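Some chains have been omitted; the remaining ones sit where they do in the full complex.
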Amino acid sequence: MKITLLNPNTSRAMTAKIAAAAREVAGPDVEIAAVCPLDGPAAIESHLDEAFAAVAVIELIRRDQLEGGSDAYVIACFGDPGLDAARELVDVPVIGIAEAAMHVAAISGRSFGIVTTLSRTLGRAQDLLHRYGFDRTCVAAYGSGIPVLDLEDVSGPAFDALAGWCERVVREDGADVVVLGCAGMADLCDRLADRVGVPVVDGVAAAVGLASGMARMRVGTSKRDEYAPPPRETVGV
Amino acid sequence: MKITLLNPNTSRAMTAKIAAAAREVAGPDVEIAAVCPLDGPAAIESHLDEAFAAVAVIELIRRDQLEGGSDAYVIACFGDPGLDAARELVDVPVIGIAEAAMHVAAISGRSFGIVTTLSRTLGRAQDLLHRYGFDRTCVAAYGSGIPVLDLEDVSGPAFDALAGWCERVVREDGADVVVLGCAGMADLCDRLADRVGVPVVDGVAAAVGLASGMARMRVGTSKRDEYAPPPRETVGV
Amino acid sequence: MKITLLNPNTSRAMTAKIAAAAREVAGPDVEIAAVCPLDGPAAIESHLDEAFAAVAVIELIRRDQLEGGSDAYVIACFGDPGLDAARELVDVPVIGIAEAAMHVAAISGRSFGIVTTLSRTLGRAQDLLHRYGFDRTCVAAYGSGIPVLDLEDVSGPAFDALAGWCERVVREDGADVVVLGCAGMADLCDRLADRVGVPVVDGVAAAVGLASGMARMRVGTSKRDEYAPPPRETVGV
């Protein structure tokens, strides 16, 4: 089984980190591929970035389809950009990492909190929480103020800052579980869980588990109406 | 005061129709401009189309800003593509026509129903209903099965079909008001209202009223955090 | 076009202030009238006041109808007293200023907060937030402790207190926009916006924009069932 991770930003370092995080939790019969676009935003930190990220996801999935396709796709950006469009293009599972992290966190405890990068992205997180059904389950969401690209090398103080937010969401807001709000935090998950003492969920790992489970049970994307193949070949602007 | 309507599809006929509908309801001191992209989807009927429409909206608003800007912007497509990104780019009001139609309909009666083009777009409508706060107010939403581009010339049978859906949403679902789910229906509004006997709301007209009202009272887009200028100049893919 | 503002309390000073605020944002072709009852509560600060205010609104609208009527009505009290009954009496738009302020604030940002007079009125605000669909959009609502009639002359300390509440709702509760919870605050709107740095919405101005927009597009009150003319001429108690 092959799962392809779509990183919509252009950072190859982050793409490699994502692939590594995915491989760590993949079953022995699961092959992980990870791709990113040549052009486009270096990080997804605004609605503007997100609009271009959605187009990048579409292009990446189309290219993969031309090259034989995959058994499942994971959109490796916490805003889940282009998820609905990607579901129109294939009939295998397509899962966003925000979506995956929220589902797994909701099974791990009664409530979760989100710690993400910039607070300006919390509006998008709120939209996704509602869309996936977790607006009641999520008890708090915070921006740490650490930009996406600074996550490539999380030194002591930055790690402490992140851990501080995780602790706050647990101690003050009563979250049972912490959801990490950026693919770039995938490698910090275990250290944060040790520090905070509750499960900490990285969406990349969560998505790999969900995607391989769905592929094994042959449940893909419903092609009824909304996600049926789109009526026209829209080329880029 | 100048209000610029952004039609994210490439149909010049529809752009002209939208401009005409807007001018009919604009106050005497309001100038209406209407623009559309050179390339991109001919109609917005899928999430795929919508992803490209969002980028088109961004490009149109950027171009207008370079040319002096406007006092308000209206995104003239019922999926309100690119609305959040557009709000990051300016501090004047930016209003989607789905948004505008829903607000006005909610003031005109206790409940409304939506009649749109293809049923595959109803998922997006549902997301918007929630985002704007009208999931309880909207009692039903139907796709008429009439594609966007067929609305350019609505002959008798097509009009009757649309009117039939409007009547259904009123008689069977108990809607007080009908919201038309496509900018291309702007010219049918009065005839449908006459036929159905309740207010029928076209989003283009509704958006012009809201935009000029907000511009007059100098309430634009809040630039606090989420809609502050984005951290980087994202160029197209 | 003539818009009539109905102030349900007996304060002529406040009626004049409301008219002035309305005229400042009205289009060049919009005539503003403002009326108040001879008897009844001097301010609307309790459910008891509100019950009598509803009857006052009904009497004012009936009198205006006898004298030729208006193109739209605005109920200029933040509790929107008598709104449903007024909608039964006419087929033009009838808009409450709480309703109008909430709609405009929801377009200006993702979230808003309310700063009103006495905290005892917050229950009514909560009912209205739900009725109009904005219970999720409103992130906080505070009573400033300043009674309605003290707003007639807002000296330095009182203004600072109001501004303090506005700042709290933005900085601590994360509101993108502030809604002023009393018609008597209409003249403070611009100064508060300057102080707080986000859009501040006065319901009187918001209602004038909405009412003239709806009148121009000929969308009034749906007369289907709930708001059809009432079955009997109820005279006062």
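A few remarks follow.
The chains carry the letters A, B and C, assigned in the order they are written, with residues numbered from 1 in each.
Going forward, a contact is a pair of C-beta atoms (placed from the backbone, for glycine too) under 8 Å apart; a residue touches a chain by one contact, two chains touch by 3 or more.
Since the model is a prediction, treat every value here as computed from it, not as a measurement.
Assembly remark, whole complex in this entry with 3 chains visible in place, copy number of the identical chain is 6.
In the analysis below, only the chains that are shown with their structure count from here on.
Seen from the C-alpha centroid of subunit B, the farthest chain centroid is that of A.
If you average the CA atoms of subunit A and of subunit B, the two centres end up 30 Å from each other.
Chain geometry summary: the mean Cα position of subunit B and that of subunit C are 27 Å apart. Mean C-alpha positions place subunit A and subunit C at a centre distance of 43 Å. Taken residue by residue, subunit A touches two or more other chains at 123, whereas all remaining positions touch fewer. Chain contact summary for the complex, subunit B toward subunit C: residues 25-29, 93, 95, 99, 103-104, 106-110, 132-137, 170, 174, 176-177, 190, 193, 197-202, 205-206, 208-210, 212-214, 216-227.
Residue ranges on subunit A touching subunit B, taken from their complex, read 37, 39-43, 45-52, 54-56, 58-59, 82, 84-85, 87-89, 118-120, 122-124, 127, 130-131, 147, 225-226, 228, 230-232, 234-237.
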